[in-house]
Structure formats: structure tokens, C-alpha cells
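Every protein chain of the complex appears in place save one, which is left out.
The chains carry the letters A, B and C, assigned in the order they are written, with residues numbered from 1 in each.
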Amino acid sequence: MTDTVEPPVIKPPAGEPSPLTRKDFVSDQEVRWCPGCGDYAILAQMQKILAEIGVPREQTVFVSGIGCSSRFPYYMDTYGIHSIHGRAPTLATGIKAVNPDLTVWVITGDGDGLSIGGNHLLHCMRRNVDVKVILFNNRVYGLTKGQYSPTSLPGHRTKSTPMGSIDYPLNPISVAIGAEATFVARTQDTNTKHLQETLRRAAAHRGTAFVEIFQNCVVYNPTAWDHTTDSSVRDDNIVYLEEGKPLVFGRDSDKGIRVNGMIPEVIDVDSNGAANEGLAVHQESLDNSSYAYMLSRMQHPEFPLPFGVLRCVDRPAYTDMLVDQVQQSIDSSDADLNALLHSSDTWVVE
Amino acid sequence: MTDTVEPPVIKPPAGEPSPLTRKDFVSDQEVRWCPGCGDYAILAQMQKILAEIGVPREQTVFVSGIGCSSRFPYYMDTYGIHSIHGRAPTLATGIKAVNPDLTVWVITGDGDGLSIGGNHLLHCMRRNVDVKVILFNNRVYGLTKGQYSPTSLPGHRTKSTPMGSIDYPLNPISVAIGAEATFVARTQDTNTKHLQETLRRAAAHRGTAFVEIFQNCVVYNPTAWDHTTDSSVRDDNIVYLEEGKPLVFGRDSDKGIRVNGMIPEVIDVDSNGAANEGLAVHQESLDNSSYAYMLSRMQHPEFPLPFGVLRCVDRPAYTDMLVDQVQQSIDSSDADLNALLHSSDTWVVE
Amino acid sequence: MAEPPASDSSAINTEMARLMDSVVVRFSGDSGDGMQLTGDQFTNTSAVLGNDISTFPDFPAEIRAPAGTLAGLSGFQVNLAASDIYTAGDAPQVLVAMNPAALAANLSDLEPGGVVIVNEDAFTRNNLRKAGFESSPLDDESYLQGYEVHRVPLTSMTRAALDDLDELSNQQKDLCKNAFALGLAFWLFDRPMETTLAFYQEKFAKRPQVVKANTRALKAGYAYGETTEAFQSRMSVPTRTDDVPPGTYRRITGNEAVVLGLVTAAQKANKTLFYGSYPITPASPILEGLAALKRFDVRTFQAEDEIAAIGSVIGASFAGALSVTASSGPGVSLKSEGINLAIVMELPLVVVDVQRGGPSTGLPTKTEQADLLSVLYGRNGESPIPVIAAATAAECFDMAIEACRIAIRHMTPIFLLTDGYLANSSEPWLLPDLELIEPIEVEHRTDPNGYQPYLRDEATLARPWVLPGTPGLEHRVGGLGKQDVTGNVSYDPQDNEHMIKTRAEKVARVADYLPPLEVNGPDQGDLLIIGWGGTYGAIRAAVEHSQSEGRSVASCHLRHLNPLPKDLGKILSRYRQVLVPELNMGQLSMLLQARYPVRVVGLNKVQGQPFRIREIVSKINDILT
Partner (left out) sequence: MAEPPASDSSAINTEMARLMDSVVVRFSGDSGDGMQLTGDQFTNTSAVLGNDISTFPDFPAEIRAPAGTLAGLSGFQVNLAASDIYTAGDAPQVLVAMNPAALAANLSDLEPGGVVIVNEDAFTRNNLRKAGFESSPLDDESYLQGYEVHRVPLTSMTRAALDDLDELSNQQKDLCKNAFALGLAFWLFDRPMETTLAFYQEKFAKRPQVVKANTRALKAGYAYGETTEAFQSRMSVPTRTDDVPPGTYRRITGNEAVVLGLVTAAQKANKTLFYGSYPITPASPILEGLAALKRFDVRTFQAEDEIAAIGSVIGASFAGALSVTASSGPGVSLKSEGINLAIVMELPLVVVDVQRGGPSTGLPTKTEQADLLSVLYGRNGESPIPVIAAATAAECFDMAIEACRIAIRHMTPIFLLTDGYLANSSEPWLLPDLELIEPIEVEHRTDPNGYQPYLRDEATLARPWVLPGTPGLEHRVGGLGKQDVTGNVSYDPQDNEHMIKTRAEKVARVADYLPPLEVNGPDQGDLLIIGWGGTYGAIRAAVEHSQSEGRSVASCHLRHLNPLPKDLGKILSRYRQVLVPELNMGQLSMLLQARYPVRVVGLNKVQGQPFRIREIVSKINDILT
């Protein structure tokens, strides 16, 4: 990253320095992804930031579905469930409803989370269940050996699309915003610092934090993210979002995004990149999600891809409200089981 | 509708006058909704516009899931399937893939289509399967007697939410736009002409046409749409979308929508309502869906609700492309079954 | 019935009445006519008075099908008795028919000589047509022959009674005609009106006009009975004199009993109750019932579908709650993949299947017992799971507790089967002494020393239930093949076979904890009837009837379907023949034949309706002659 645009450093939540190290989060299971798989990098950074944040291991639960990415929980020395295909958000909801003090992470793939599991993800986000959903997007089904996925590009030839895919892909970020998500971010497996900071931000959000990670499946879709990883082009293809800062990008920070009507356009900016008129200024916490949605529509190659936190707003988490209603009931009424049984016309036989 | 804003009349597709009448589409089954249910009005208008459009009855298939609304196909004298809860779009996809000449309508409810069936709807829309999806939104589960639904408002007390709902509702239009739908519209059961025109427009779209109909469940949620039906307030609560026309509304057409940044705002407009500076002008066919998304975020009571076609763009329908690929293969290669069986190393035993 | 009516023409089948020592009344009318409420009040009053009671409501699948049609009928049958009864009765002796459709649909069920009360006002041309009559059956002697028919102008008399209540519209007044009918019924059966009057006060507390209207209509109906000479006699079912266990009673439906049983189990286990479910008929009332009990730390989650429901319940169980889901046929199918995960994760949870008429969407509001094989075998791979079933509405309380107890003790998901009949019908329930219900022991290991996720209890083979949040016991579980003890993923052939056998053995050992089976009747003999689930009442009544006729018949009712009780084989071997009545095509029959060296005769019915006692009696007669 030295000779390129430095991704913005997002501040970790304040707190004591953590006594934990990355190793504390490494389980005793042998990691079994293909050599070179992007999953390794994500695993390492997750272990690292969790240690830094310092949430105790025992307070942390990783829940996944099925897919290469979904093996993730086995490698984390926390509580974990490797569940069934697409259903991780539902288990996570149950866990949080029972114990809202736990920090729950959902690990999913583009197939697990958007194909079979799309509906659960949608409802998890709209309810704003307090879980962090990390979607490993490699635009392919890895575990089942290379069929196309809901994020595969049109024309993509795979085992199940020998003449090229005719499915129009989902944009995970647009879906999340359309589903009322309160926290939506994007980052990349090998963009180490940015990945770390994004995970930190997700960890700090109370509510569903949805993070799309561009992840490299070296076996079945190795070129999917060349435009955001190849050092000769990536700076022209990524715009890093920073709260309150204009949307400026390019190797020499010489391009920016202006919004015309509702339509974004790329413009040249002043070499110092600072106070250019008309440049969009990033605001992640707008109540109205239209701006975040517009950002999500910036797609390669017409636009740089927004990296970072597109949206972060406060809304009470479903699971917290659930527990609140229960607590309110407990506090305001007398839970007398015997009285409950008698709460209907009764008669006595002597 | 006489003393109020006339909803714009959308032109039906050109064609011969149809020899069919509404009665041709009435089946011999007794209609079994509650007296006063909004479903009756939708049924009547559907039968009417189909007769007018003149698609032959035998070329028409209605597919539904389960719910009060999903009884619809029984009452249409066309081909029909009353399938299982939430799955109608999947059956519709199979039908169209086999016979793209059929006109296929999916009838669904807010529970059927957005709760259990959310994922199928999502994938149907992103693929742009050539079906018309009519979602009867009554913000409640009718058939199962009154539990809340994914579109019920926060705080809504129902049998399953005695302390009020804590689920944040889905906005069906936002979901559709986030799921890459090519045609998205909204109308109301009792807004007869507008309903007709909207159904016509949907019928004319090649690809997934998604129509949300505000529908009155007189038994379990009778006040849900008072703000858009009560003649004393409805004109302040609806903005009718007309292609190329500014967004003006109000009983006296004295209010309009201006977009500031990405955020809409209500402004007063000149009494003749015509050429006010800064008023948003409706464009349904913008390639970028951000404008349509912004419209979908206009919610009661801050904003008038957009009625009409929010978005209508061309994109090849999945089912047409599927059949194209097959046809291309048939045309360009020799389908010799015997050669296929032999397409591997063979040896001969004599 | 204690006092048979005097005249011949009104001769309610006294033989049957004496036999069952009871009267069966059916109310039938439009869904909007308030028949369920009417039936409920009539039943409550009788129950409080000291009759044994049993009810059977029968709803249409539509919310409100068009008024006046057969499809729109809603029925409520109640059986009142001076001694133990087991069902809502085979055939009513009294029918209250609010319109022509109600008459058309129910007359043929009536006992010969039975009493019919019709709302004469509803016999309009329009209504007659909707019910399929060309002309009024009231004018057709042959149609009504053999019954004692009372034509009562219910609507107009109600209106007349409420004439001066100006604040109410005619439509609102007409709604009170069920109160009039109820008043008449109270008179006819010599029942006091107090319970119902109090009910009106409470239910319509905020609308005094409505209280007034209903009160007046009720009393007018009663007065009508008293003043008119139309009725040849009143009927009186004496209060119970048989050996009724002393204590406080209430009426309860199966769904209500499940709700109370689950809450009780959670309290007995000292646990949060998590209930994740998706609405479906006839299971939704469990969700609705529990949603109102948050004060007992009950957390209900209306999921987006049944798959999410079972997923949430697995998560909740992992997190340490007593976790339950319920559904009916189509929804239960959707849960199978999740249940299999729970089986392999070896987590405790309860799945209630309120069986309804199938297959597919089937008959959503009707009853059936055809999910037995599906819950036993409807999952990929070898995946044994305990299955228990409640025999009566009130027993749903005990069986809900039993399900929770087994789930936790054996660390396993479990099915509790009820059905549409049990769910909605009601019977008296002797309120239990809560002190006497044993606590449900729960142990959450906290000691990291030597901990392994699949270390097993010697007796039950249960693995430890560890709560996330416990330091040092972090572990991962999932659905892949695994090694015992460590729980590590393993594709080793021996590990796989060992785990499959171990899980099977774990479930088999549930049988170590079962009480001996009870046989109702002779210890050995000509015929043994094996039943399960909601057919208990009909079987029991039929068997007692046959026994009273001197037949060598016994019955034995299974609450535990998997594993089967250990003593079942021996019991089966002591009778010359075995009959298995089921509301399916022979599912338990198949299981018994596969497992025991016995050929069984099935009595099978799939009509969406419970057995009638006489159907079983007649089958017994067939077999034994």
C-alpha cells in the first residue's frame, strides 16, 4: 500500500488496552482452505482485531452457514456454530434473543448469504438484530466446486453456465440498504488495514452490521477482484469513504464524485483534492438511505467502488427491544404461575 | 374521485379492440373473501383489464402462494395454480422457462411475498423473469387471523404482538428496487382507475413487473390505509407519478417535491402547479435506480406516498435469454443422441 | 340424561343417552354469528355447574366465507355429562341452527328424535338458495320427520327485545341473536345465567350499551323458553356424582394447555422460555398465547418462516434457553433440515406438531394424525428423535412438560404431537398442585478441566450443555460428521458409525425413564386396542362400552411413540388380536408390525374429523364376531 492512496484509518472504539493477543483467538483446528485463498487473510485480521478490541473469547460467538467461508468458526477459539446452508442469521437471532450480552458474528458467502439465505439476511437486517454479518463475496460457489453465484457477473462461464450466466447479479450493498440495514460497509480481503478498520467499525455497531468483503477464490474465480487488487489500477477503482470528506479517488487523488440530480458522475479535481465545488461529501449517518443507495450504484468500470462505511445509523436493535419488552413485563406485573393457571372460570369439586 | 386530483391516465398498449368481456374471466367458483375485503375490487379490475387487453384466457396463468389474497386464481377463468406459501414466483419461473408465450401473473400478500417468500421474490426480480407480481399489502396476515406482517408498522398490536411490534417494517418498493427490479409500481385497491392503469402498465412490461397494491383487510387491519383512502386527507398523502411531469400533489395541487442533495423535501408550489423551479420531474426509465429508490423513501406522514410507476426500464428477461441460449445451441449444433452417448472413449466387444 | 322427555315424538335416543349419561348439543351458524362464543358460554356454565364436558369446535378455512353458505359455517359441539365422558359425543341430540345452511349441514348428524331449534327468520329465499334448498325445508314434513323441530324467530324477537336501545344499529342488535339463542338453551337445560352475565360485563366493559343489549337478549331467550309452551320438556343433566377427583377445575383447550405446560416447564427448569415460530393454523394460538406471557420471561419470536423459526430455536438452545417451536404439516416439513442439525448438535429443544389434515395444504382447520411417520423419518440420514403425543386436551399440559424434561435430560430435540382436534376442543382440567411437579434438573458445566463438547453422561449418553459466556469452555459444533468426545469434524468411517449408533442409543435410552404402560381392561384376552394421540377419548369410550357388553377388550394408549415403551411387546403378546385405530392410513400399525411379531388390524379414517365412538364399537364388534 505504500505508493498508493492510504485507506482512511477509522478510529477504534475507546477502551482499555486489551490483554488478549491474536493467538488467543486461534483454535487448535488445522485450517483447510486452498493455499492462497482470501479467507486466510480475513481470518487473520479478524483474530487480530478481536484481540485488540478485547471482547472476551467466551463472550464471542461465530455462526456460519455452509460454504468454504463458513468453515471460519472452526478456526476461531470462541464459541461457534457451523450450521446449515443459508440459515446462520436465524441461529444468531435466537442466540442474541436469549443472551444479548454476547457478541455474535455471522460468517457467510455470496451463495450462503444471498442465494439460499437471502431472506434470512433481509429480515435480520430489517429487524436490526444485533449481529455482525460478514459476507465473503467471491462471486462463485467455492465449496461445491465452481458454479456461479448471485453475484457472478452476466456472461460468467462456470460449470453450470457453460454459455455464460444470464442471471442479473445482486449488488449486496444495494440489497442491504433496500432491506433497511443500519450499518453497511465494504472492504477487501487483502486490503489489510482497511479490512481491520472496517471490522472494528462493525464490531462497534449495535444492530446489524453488514460488511461485504471482496474475497479471492483462487481456484474458481481468481480474477474477480483484479480491478481492486492489482496495484496498477486499484486506486482508480476504489473510492475510500471518510466521514465528512469529499469523495476523492485516483492514484493522485485527482478524481472525485459529483452528484447531479440523483446521478453520480466522475469529475477531475484540483490536485490538492480539498475544497472542490460540487464534490459529494460523505455522510454515513443520514437518516434517509437514498444517498447510501446511490453510492451502492457506483459500479465498476464506470465508477470507483466505494470502500468503507456507506451507512451507519442508530436504530434500536430488535433483540434489545425484545428483551426490553420482556423486562418491562416482568417489572410491571406479578408472574404468578398458579394465578395464571387459574386465569379462567374455575369450579371446585369437593 | 370526482372532487379530487385525477390520477394520471396511463396509456394502454396499442392493439386491436378485444372481443373479451370481464365475464369471460370470471370462474364458476364462489368468491370467499370477507364482505368488504379489498380483494374484491382488485379481482374485478383485473378481470376488466384482462378483457380489455385481450390476452386470450388460455394464454394466461395465475400463480399464487397461500393467504387470503392467494385464493385469487380460483376466481379467474384462466389457467391457475394455488401453490404453497411463499413459493409462487418459483413456479412462475418454471412455467415461463418452458413456455415463454404465456402471460404469467403472480398473486401474493405481504406475508406470502415478503415474509416466507422474500427470497424468491428477490431472485425473481433480479433475474427479471417475465412475470407480473401483484403484492396485496394489507400489513397483516389475514388468513391466519391477524398476526403482524413484515409491513406492519412499529408498535402495531396484533395477536402475536400484544405489546406492539418491534420489527422494523420492510418497504416493498425499496426492496424491489434494491433487488434490481425493472418495473416497480404502487396503487390502491379502491383507486379504481389508477389500479386499472397500473395493472395495464404491468401487463405491458416484459420482465418482472412488481406492483404493490394497498389492500384493505377489513377484519384485521381496517385502518391501515385510511390516509390514502379517506377523501378528506388522501390528496395530501399521495403524489401521482407521471412521466415527464413534476411531482405535484395536494387537493389543490399546491405542493410539490424538490430534491436537495439526495434528500426529498415538500415545498409549496405555484397555484397553477406548472413550471416551478427545482421541482423534481418524474423519470421512470432512468438507468440508475437511485431516483426511484429515493421516491420509495417518501413515507407517510412526512411525505406523500408515490402512486404509479416508479421505475420502468428495459432489460432482457431471464426466461427469454434462457430460451435464446437453448435455441442458439439447437441452431448451431447437431443434437445427435447416439453421438452423445458415444462421446467418450469407447471400445468394441465382438 | 337423567329425565328422558315425556313424549314419544321427542324421544331423544335414550339408550345412547343412558349409555353415555350425557347430552350432546351442537350450535351451528355463520362464522359471524358468534357460535364459538355461544358454545363457550354454554360449556362454561355447565362445567362450573359440575358436569363433565367435552367440546369440539369446527371452523371453516376461510376467515369469513360469504354469509349463509355451507362454506361459511362455524360449529361448536359440546357434550355435557353427569359422569366421565371422553369425547364431544358422536351425534348431537340438540341442534341449534342459525340459518338454512346450518340445518342442511348438520341435520343428518343428529340423533334420531333429536331436538332442532332453528332461527326461522333466517329462512329467506336468498339464504335458502345459498344452502342449496329449492324451497324451505321447514315446510317439508318429510325432511324434518323424526325430529322435534322448534321454529323460533330469533332475529325478530331479539330486535324486539332491544327495540328501545337507540344507540345501537339494527346490525348491532342482530349480533345479539346468539345471546337470545343461548338464553333459550340455558332455559332448556336448566342452567343459570350468572356466568355469562358476568362475562358480558367483563368482555364489553368499555361498551355498556353492548353489555345491556346482550344481557337483555340473553334474558329474553330464557324467558321465551319459560313462557312459550313449544318445548315439550326441559332437559337436565345432573351434576357429576361419579368419583371425581376433588380440586379446582377449569376448561382448557389443547393449545392453551401446551402454552401453560411450556411456561410451567420453563419455571420448573428455572429458564428463559424462547419460542420461535411462524403462524400456521392450527398452531398459531400457541404463539399468541405465549406472546402474552412475557412476564414469565417468555421470549417469543415470530420468524419470517418456519426455517428461520427452527434456526432461532437452535440458536436459543445453544445460548441456554428452554427452546420451543410449533407448527403444523407444511411448516413441520420445512423444519426438517434444521431439526437434523439439532440432532447432530445434540441440543435440547421441543418441536410441537399440531397435526392437521394433509397432505400439502390439505384441510388446514381439520384434524388428522398422519404426521407420525414423517416426524420419525422425515430427515436425511439416520436421525432418530424422541416422539411423544398427548392423548387429551388437558394432557397437553403434562406432555409439554414431559417433552421439555426429556429434551433437557437427554440433550436432544423432541417432537410433541398434538392435533387440530386436541388443539381446539376443550375439557375440564383439574388444576395441578404446582409444588408436586418435579423440578427439571439442568446442569450447565462451567469447569474447564477435562471438558470436551461430546463427553457423555454414563446413564443417558447426554453431552454437556455449556453456555456461551462460560470462560474456558469455548467450543465449536456443527452438522458435519464428527468424532465422539472431542466433537471435532471427522470423516473417519468408524467415527461416523460410532456417532450414528451412539445417537440412536441415546434416544433408545429414553425408554429407561418411562413409567409402565397402563392397560384399561383385562390383563389378557381377545382384543387389545392400541391408540395414540387425540383418539384417546373415542377409544376409551368405545372400549368401556364394549366391556359393559361383556366383551374381552382392553385398550392401551401410547404417549411415547419413540422410543416405544419397553413393556409394549409383552402386553401385545397377551391378546389374541390387536386393533389400532388411527386418523391416518395405518402408520402406527406399520411400526408395530415392523417391530413386534404381531399382525394388527387397522381402523383408519382420514376425513378431517375425529373418530366417533360408534365407529370403534362397530369395528370391535366386527372383529370379535
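Rule of thumb we're sticking to: a contact is a pair of C-beta atoms (placed from the backbone, for glycine too) under 8 Å apart; a residue touches a chain by one contact, two chains touch by 3 or more.
Not measured: the values here are computed from a predicted model.
Note that the absent chain touches A, B, C when the full complex is taken as a whole. From the set C:E226, C:D242, C:D433 or C:E497, the residue in touch with the chain omitted from the display is C:E497, counting the whole complex. Residue C:R379 is the one among C:R379, C:R409 or C:K506 that touches the chain missing from this view. Within the full complex, the residue among A:F72, A:Y148 or A:Y240 touching the omitted chain is A:Y148.
Across the entire complex, the residue among B:C68, B:I95 or B:V239 in touch with the chain not shown is B:I95.
Residues 30-35, 66, 68, 82, 84-86, 115-116, 118, 141-145, 147-148, 150, 159-163, 167, 219 are the ones on subunit A that touch the missing chain. Interface residues of subunit B with the unshown chain, by the touch rule above, are 27, 29, 56-59, 61-63, 73-74, 76-84, 87, 89-99, 101-102, 119-120, 122-123, 322-323, 325-326, 328-330, 332-335, 337-338, 340-342, 344-350.
In the full complex, subunit C contacts the hidden chain through residues 60-61, 71, 328-330, 332-334, 336-337, 340-341, 343-344, 355, 357-363, 365-366, 368, 370-371, 373-374, 376-383, 478-481, 491, 493-494, 496-497, 500-501, 504, 584-585, 590-591, 593-595, 597, 599, 605-609.
Basically, only the chains that are shown with their structure count from here on.
Each chain gets one centre point, the mean of its Cα atoms, and the points for subunit B and subunit C are 40 Å apart.
With centres taken as mean Cα positions, subunit C sits 46 Å from subunit A.
Look at where the CA atoms of subunit A average out and do the same for subunit B: the two points lie 30 Å apart. For subunit A, residues that reach two or more other chains under the stated contact definition are 119, 122-123, 322, 325, 328-329. Taken residue by residue, subunit C touches two or more other chains at 294, 304-305, whereas all remaining positions touch fewer.
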